[in-house]
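Note that one protein chain is taken out, while the other chains of the complex remain in position.
Right after this comes chain A.
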Amino acid sequence: PPSCLPAEDISTNSNGPKQEILLDDDQEDLFAEATEEVSLDSPEREPILSDGPSPAITPVTPTVIITPRAEASMFDRSLDEDEDTEENGDTFDMQITVSDPEKVGGFGCTSLNLFSRNEFSVKRRFSDFLGLHSKLASKYMHIGYIVPPAPEKSIVGMTKVKVGKEDLSSAEFVEKRRSALQRYLTRTVTHPALLKDPDVIQFLENTELPRAVSTQALSGAGILRMVNKAAEAVNKMTIKMNESDAWFEEKQQQFENLDIQLRKLHASVESLVCHRKELSVNTASFAKSAAMLGNSEDHTALSRALSQLAEVEEKIDQLHQEQAYADFYLFSELLGDYVRLIAAVKGVFDQRMKTWSKWQDAQLLLQRKREAETKLQYANKPDKLQQAKDEIKEWETKVQQGERDFEQISKNIRQEVGRFEKQRVKDFKVVIIKYLESLVHTQQQLIKYWEAFLPEAKAIA
């Protein structure tokens, strides 16, 4: 782990305002958090996006954490090299597997470093994943890194499409969650800076994680709601940002459009999953009915053909079920992930606005201090004058820092967006191809089944 970070970077200050305990103390019940909703109104939400010290998190300023400049050079290197990080053979390559909690009493989390071949296996609770995300968000979002959001806590999908009773079955729910956690962790370690983050390393390697009592665990939806609140706050700012860089305005608009379309697509795909499941159920029901009809048909050959029709339909119902599974895990979940990711992207753009605003405020204050000093020059109060001069120096530094911060976050965002877009293109291409392959498989099976049935139908004499 890099030496520039102290081992404990999260202060657990018990003197701060009353913390909301989100973690469940019950060891056995993994699903206690299943329907827990995160409270929006608790004031502890704010600290993550605001600057300055807060009880729950270490004051994180650019000089204390892994310096962005160092990170930036790493970025540059990775961007200059071959697009595909898989071909780097770098320490960037980590393969993550999250396994079924039933078997090990906690989500088994295995990370395999493809370069060094070091492998770690640990047990983690769902809240641990949320805790990890909250730490990373608090450390990196305000300097412009797109931190992958953690999976949803609640069962209801983001688009709130009415899903059948089957979705609430515990086996399906667990698999959904497991898969989501694996994707979350994989995205996290794909980020070059996050991969090297001590919290991430600790998460992947330490057998025991410290019980982070005061960590505020936020789900993807929680982040989204916070981002929206922050965006509202930003809009209410009296000074509208002078966008000198058209790139940012363009990109924000693009992400806005992408957001709208992805949500729409997600809703349609969720509807498809639902109808496909329904089709499977109805086909099975029809198959039984056809079998019954075949039984009562007194013409022997027709009776046999009807029974065979029933068998075909039964196989087809299985096929529909498998296809619905593919619809969901390949297509729908990807879309859901990206809707949440874009919320994180928007969050980062808003952070830049805040950084700019802070810089502007510093400039304004400096101006006032200078005016005050000018006035004091004629007032014959030497100690006050000295104080004024000191304050001017202080605020000049702050203005410089503010400008640096703004430039840094702008630079980071550019790089992050570049990386994000590459990843997005890759993800979608891969998933689209896999999904089409699943559709191909379904049609091939259908052909097989009907080809087998046709001679049976023709045999009716």
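One rule holds for everything that comes next: contacts are C-beta pairs under 8 Å (C-beta built on N, C-alpha and C of every residue); 3 or more make two chains touch, one makes a residue touch a chain; residues count from 1.
Keep in mind that, in the parts below, contacts and distances are computed from a predicted model.
Undergrad: If you had to name the missing chain as UniProt does, which of "Sorting nexin", "Latexin", "thioredoxin-disulfide reductase (NADPH)" or "Alpha/beta hydrolase fold-3 domain-containing protein" would it be?
TA: Spelling it out: the chain absent from the display is recorded in UniProt as "Sorting nexin".
Undergrad: Taking the full complex into account, find the residue in A:173, A:325 or A:453 that is in contact with the omitted chain.
TA: Considering all chains, including the one not shown, the answer is A:453.
Undergrad: For the full complex, which residue in A:171, A:364 or A:425 touches the chain that was left out?
TA: A:425
Undergrad: In the full complex, which bits of chain A touch the chain not displayed? Write them out.
TA: 254, 257-258, 261-262, 264-265, 268-269, 271-272, 275-276, 278-279, 282-283, 285-286, 288-290, 292-293, 295-299, 301-302, 305-306, 309, 421, 424-425, 428-429, 432-433, 436-437, 439-440, 443-444, 446-447, 450-451, 453-454, 457-458, 460
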